[in-house]
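Structure below; questions to follow.
Of the protein chains in this complex, one is absent; all others appear in place.
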Amino acid sequence: MLEYVFILPLLSFAVAGVILAFGKWLPGRGASAGIAVAAWGFAQAAILFTKAIQGKLALPYEVSIPWFSVGSTQATLGVYVDGLTIAMLVVVTAVSLLVQIYSIGYMRGDPRFKRYYAYLSLFTASMLGLTISDNMLVFFMCWELVGVCSYLLIGFWFEKPSAAYAGKKAFITTKLGDLGFLVGLLSLFYCTGTFRISEILELAHIGFIPPAAAGAAAILLFLGAVGKSAQFPLLIWLPDAMEGPSPVSALIHAATMVAAGVYMVARLYAVYALSPVALDTVAWTGAITALTAASMALVCFDLKRVLAFSTVSQLGYMMLGLGAGGFTAGMFHLTTHAYFKALLFLAAGSVIHAVHTNDMREMGGLKNKMPVTYITFLLGALALVGIPPFAGFFSKDAVLAAALARNPYLYAVGAVAAAMTAFYMARALVMTFHGEPKDMKKYDHAHESPPVMTGPLILLAAASVVSGWALSRHEIFERLVNFEGVLPFELHHVSHGAVALYAGTVAVLSMGLGAWLYKSKPGIPAMLRGKFAPVAGLLDRRYGLDAFFLKFVALGDRLSSVLFIFDLNFLDAIAIDGWAWLTEKLSRIQRWFDDNVVDAAVDATGTVTLCAGRLARLAQTGIVQNYLLFIAVAVSVFAALAFAG
Amino acid sequence: MSLLSLIVFAPLAGALLILAIPNTRTKAIQGVAAASSAVCMIFSGYLYYAFDKSTAAMQFIEKVSWIPAFNISYHLGVDGLSVTIVALTALLTLVSIIYSFNITLRVKEFFFWFLLLEVGMLGVFVSLDLFLFYVFWELTLVPMYFLIGVWGGPQKEYAAIKFFVYTLFGSLVMLLGILALYFNSAPHTFDMLELARQSSLFPLNFQIWVFLALYLGFAIKIPAFPFHTWLPLAHVEAPTGVSVLLAGILLKMGIYGLLRVSFPVLPLAAKWFMPFFIVIAVINIIYGALVAMAQKDLKKMVAYSSINHMGYCMLGMAAMTTIGFNGAVLQMVTHGLITGSLFLLVGVIYDRAHTRDIDAFGGLGARFPIFAGLMTIQVMASLGLPGLAGFVSEFLCFLGAFEAWPYYVAASAIGILVTAAFFLRMIEKVFLGPFNEKWAGLPDMNLRELVAIVPLAVLTLVIGLWPRFCLDLIDPTITYLVGIVNR
Partner (left out) sequence: MTLSHYLALSGVLFTIGLFGVLTRRNIIGILMSIELLLNAANINFVAFNRFLYPGQHLGQLSVIFVITLAAAEVVVGLALVMAIYKNLKSAYVEDYNILKG
């Protein structure tokens, strides 16, 4: 059973290539192949899960083959399976399968249908590879690959400039976090001398890694998670990522890829647990993210973006849970959240498919037209808000309890965010499905989605309703996913019952308030919005985070053009061409010297000779008598001298 | 005649044959050029296959005394350091020749110079005698001068003369270094292996001076900041096929020279120089990336990104560790493949649209799926996407350098971000968004272009997924080399 886990990503990978190459001839233009593989993968994961909770598997399971080696360092390709892996596998395969089924309806008639399925399969392959990898190097590779798939799928409708821009933004923002991940990975390697997760965990357990080094590496790695899981302050990319098709948002930007950061922290939890600073960083980042994102969702009118902010906020909860020492709580929330948030996105997709707008102000009253979508959305919303006994109630309660056990302030932040969650979900629900239709043309056009889309909705709704209860029964999930190491701090004792009671009450009250306000007194929110316009504006502008990073980008651009000017006009023009210019000038001077001094001297000898010749020429009259006279005179003189001497 | 000589001189035979063909018979000239470089490629492939992966020693050695009076010999050989690059050279030349079938101006001379260039490049990588090395080194210069100067773009004369004079300046200083080595060895020798054996006899001061002299020659070729300014100009002005070789092979001669000559022969100086070298590497990475971001011209962007990528090579070398050296050598190969194909792809679009201005395009992705797909793959490889070749080599460079220079490595990671930023921006502007109807009539890639580019893309993928394809050959030599350098 476990021996075949490695096939899961390979098969998905292969099928991506097959769809791209032969999709034209496959039934359903390749969708069938993708769905078949995803179904098989889900079946495998389900079997693994069942066996694991029955205790029939020898966990952790590990196997690897050498990939390449340099010097004494070896990189491997391998599989590491423990309870955490299996929990994640189930989430990934289940959501992937349902999303692929749903997409048949959603993407029908798209000119790049085949490519869409290939990308989905490639994403699933990378995500599965990330989940089961036995070493951090391959983990990192898959981490980057899911990022690229996300890039390709966000920008799937790339003719729309906003989609192309959003894809790029997502890629670069997450890449910013990945720089931290890369450096963290490198430093972790130099703490431990290995990439293998089992060895790293082992070394962390026995305290081989110095806590300071572990903390530094952990925080650096966490930067990667901040990018990937859209934590504060890198959360800016996720709302824009909603430019992609809705099923993609459900799969990548709600259930799986964005949870990869959480999964990574959980995967290396033993390293994090060595350093209270690292854990606190995780917890507080999560808490701040949960609060800020929830507050942004309060004023947003784009249905998918409300859900996106909600996702960011819930990811913050997961981080909060992990950072507060609630390992199981964080992962539990990841699991339940995957179902109900995927459900919400798919339901939202169904709505958008029907009315062709994302703007909630143009919707309203759709519950009559789209009953299945409405019911499932309602169930998902209840699960998200944390109304007992839906899934979110159990997991969020666990997270909040963990936060309270660690630090009351963390808990307070989480509780406020929970109240906001209930409010904005009530708002979204009411604006979309209740009340009077705002845009009659769109309302008339709306219709319930085909069964191929509602089917997955119903299945996910079922999971959203029961998964919390089912998994917490007999502590099934806790036995599967738990942390056996020692936390670096003491936890307070908290009463789960009290927390649950409080959380449930707050959720019900807040949701009720929201529903009442938006249903019966729609004037009040509008009035409040008018009155607190600066606050609403700040929330709309996402606390200026976008502007902040854009300023960064602008700075980079300015720097780049300044450097280019420097390169062109200084380094090249002055330093190099300047040399050439100087050399040329110097050679001109040399030439002048050559012409006017050296050559002139040579010429001068000639001139002197010439002048002398001219002088001597005067004697040559050509008249023979003159010559004779000279001879005569000379002879006379010599003769006189001879006689005198 | 043995294998290495065959590899080096097969293109020469082709070049001489081309001289005998009349000007007008273009097809025959192209055929002979492709055939002789294909022969060279086949021999190199066999060399790659027959190479013994278990030893660090020189293989396929040929040694014939050439000028006995000065102890100069015709001494060839390959080890893990050079074998991959020899194969890369043969491959890139072959695909560039195939790509260059679209050249119509003075075809005969073009291919003559092209093949002569191949002789020079191959010779540099297989010669073990410094004198021979220098001869081949200079032999690359003249064909390149003509290839840029005759078949280049609008500023070709300026680019050609700049390239020629700049690199000639560097190599003359390098020659001084070589002569210094010759006269200080006992007995006087140009033999690289013999000089490496004598390295412990050279005092530090002497090593530093010689190292700097050699470094100047190599740094101009790499090109290391601040000696890089010839590169964008030469790359942009050169015809596509020549840009490929310029980026793919000629830049590697600098790195190769450092690894083959400077490090083993002058280990003390190399160690002395590393604190400077790492700074230069980081500057190359960040500066190259940032300047590339400012480019509006596709080809210039790729050219500046080469500076950035050579920075990774230098980063790996600065570590003086097995991992880093492996990364640097692999990076030479992967950069050759990736940037080579990027230049070809830029050539493809330029041949059609007659512009390389990034802002002039838009939405090409929908109409030219093959071109967009290949371009995206190679751009992703260039920005270090896992699963493609660039990632493995860059990661090894980072990993190798991190132990010795953690903060520099952390700083140079910014280069990755900037690279991603400008490449994605380029993709967004050229391939995404609404289609620019101006380019509606352009055809997608033709067979000639596919034959040239697809092999490179396939190799990019192969090395990315299975780096042992190269690393198994490289590693033993590098392990041995690191042993020598750190002795």
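Letters A and B name the chains as they come in the text, with residue numbers starting at 1 for each one.
Here, contacts are C-beta pairs under 8 Å (C-beta built on N, C-alpha and C of every residue); 3 or more make two chains touch, one makes a residue touch a chain.
Nothing here was measured: the structure is a model prediction, and the numbers come from that model.
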### Task
May I ask you to name the displayed chains that the omitted chain touches in the full complex?
A
#### Entry: Omitted-chain contact residue, chosen from A:M527, A:L586, A:V608 or A:L629
A:L629
### Message
On subunit A, where is the contact patch with the chain that was removed from view?
### Response
616-617, 619-625, 628-629, 632
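Note that only the chains that are shown with their structure count from here on.
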### Query
What is the distance, in whole Å, between the centres of subunit A and subunit B, each centre taken as the mean of its C-alpha atoms?
32
#### Entry: subunit A partner contacts - residues on subunit B that touch it in the complex
162, 165-166, 226, 228-230, 233, 287, 290-295, 321-323, 326-327, 363, 365-366, 380, 385-387, 391-392, 395-396, 398-399, 402-403, 406, 409-410, 413-414, 416-418, 420-421, 424-425, 427-428, 431-435, 466-468, 471-472, 475, 478-479, 482
### Message
Show me the residue ranges of subunit A that touch subunit B in the complex, using the header's touch definition.
### Response
67-73, 137, 140-142, 144-145, 148, 151, 155, 158-161, 163-165, 167-168, 171-172, 175-176, 178-179, 182-183, 186-187, 189-190, 553, 556-557, 559-561, 563-564, 567, 571-572, 575-576, 580
